[in-house]
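Here you go, one structure.
With one protein chain held back, the other chains of the complex are shown just where they sit.
Think of it as A and B in the order they're written, each chain with its own count starting at 1.
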Amino acid sequence: MSIKVELQTQSQPGPGTQVAPSWPMLRTLAGIAILSGLLVVLVYQATKPIITENERILTEQAVFEVLPGAVSKVDFVLTEQGLAPAGEGAVGMAVFVGFGADAELRGVAFPGAARGYQDVIQFLFGYDPACECIVGSKVLRSTETPGLGDKIDTDPVFLENFVALDASLNPAGTALANPIVLVAHGTKTAPWQIDGISGATISGKAMARAANDAAERFVPSIRRDLAKLAAAAP
Amino acid sequence: MQDESLYFIFLNAAVVNNFVLALFLGICPFLGVSAKKDTAWNMGLAVIFVMLVSSMSAYGINWLLTELDLLFLRLICYIAVIASAVQLVEMFVKRYSPALFRSLGIFLPLITTNCAILGLALFQTAKEYDFIQSLIYALGAGAGFMLALMLMAGLREKLELARVPSVSQGAAMSLMLAGLLSLAFMGFAGLGGSHG
């Protein structure tokens, strides 16, 4: 009923206007507020299941795209204490564990974000614990320049970098052994380096930064809780 | 959720993603009130002021509606509260500072239907800014609006002395100018992008 209260403040006649009987005004505004509230709630109730379903399909598609071979997923969240199954009051960033048709763990998809040329770019990265590397990437939201910055999501040569990008941990298992960095085009020598792309230097750098930060944040927990994740197979 | 620095939020709202020239918000006043530099200045001031007020109210409403779990009423509440806030501000200014009212007065009601104001409220919600970040964002957006308006007014004042072909007089010419300004503002895009 908060709308009604606000409306009444607005309905006060401004200085200079004639003071009219306020009852019809209140009646009209209350009537319209009730009508509009009713309509909005109806539509909200009717569309909510469809929207939730759409969102689920969209995330699922993205997860299966960055984790080759995955056909089903289980949601986890990264909490202070490590990874926990989603939906049991656990709060944190969402992580999606992908499983193949044989219920074997195929990898873990986690989100990353970094400031690009125009605005923040959001990614989803796929990590395969078997090879300790990033095996896929997808841009979820970006406003990068079409034809230049958006090459980071379309250029096949650049995306080759994310087919087996090394993200192995140091012996203590607390951080990446080698930071993921972007190097100039043609100078890639190590598996943790990303071969740069001309025309999308800043967007490419942003992607490397996002991959590095996300891996630093998620991979140590993933490795620690790997048995728990694998046991969650549907 | 958002850990952007305040400096960056300001810069982002003011020039990189300028509300008028990159996001196309508030085009109506931009084309309507940009003929003279001093009116443009007053309009800019009024917009900054209203943006700060509505940014604060939007933050409050969003918090309240999240607590009550009534997020589907957000849009309706935003527009109702912004409209009434502008009206209250107008009355307040008229009562306590007639001089300010004379310079801002006619522009204040116009601003209610300025999509930059509602846009600001929606964007700050979408970006999940906290209270201080929201205020800085509003300040940046207002400053950016004013900058665009002043530049445009400067160009149009010069243009009055030029001989323009009769076909391109009026809105067409203004739009072409805005296009050129927007092209220039694209150059700011990389600002702050590669730090860190």
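Just so we're on the same page, a residue touches a chain if its C-beta (ideal position, glycine included) is under 8 Å from a C-beta of that chain, and two chains touch if they have at least 3 such contacts.
Quick note on the criterion: contacts and distances are computed from a predicted model.
Only one chain is not pictured, and the protein name UniProt records for it, out of "ATP phosphoribosyltransferase regulatory subunit", "Peptide ABC transporter permease", "Carbon-monoxide dehydrogenase large subunit" or "Ion-translocating oxidoreductase complex subunit E", is "Ion-translocating oxidoreductase complex subunit E".
Contacts of the undisplayed chain with the visible chains, over the whole complex, involve A, B.
Contact with the chain not shown here comes from a single listed residue; of B:L6, B:A35, B:L52 or B:I79, that residue is B:I79. Across A:L29, A:V77 or A:V183, the single residue that touches the chain missing here is A:L29.
Mapped onto subunit A, the footprint of the missing chain covers residues 3, 7, 10-11, 13, 17, 20, 24-25, 28-29, 31-33, 35-36, 39-40, 43-44, 47, 50-51, 54-55, 58, 141, 145-148. Residues 21-28, 31, 72-73, 75-76, 79-80, 83, 113-115, 117-119, 122-123, 126, 166-173, 175-176, 178-180, 182-183, 186 of subunit B touch the missing chain (whole complex, contact as defined above).
As a convention for this text, only the chains that are shown with their structure count from here on.
We define each chain's centre as the mean of its Cα atoms; on that basis subunit A and subunit B are separated by 29 Å.
Per the touch definition, subunit A reaches subunit B in the complex via residues 2-3, 6-7, 9-10, 14-15, 36-37, 40-41, 44, 115-120, 145, 202, 205-206, 209. Looking at the complex, you find that subunit B touches subunit A at residues 4, 8, 12, 16-17, 64-65, 68, 70, 72-73, 76-77, 80-81, 83-84, 87-88, 91, 94, 189-190, 192-194, 196.
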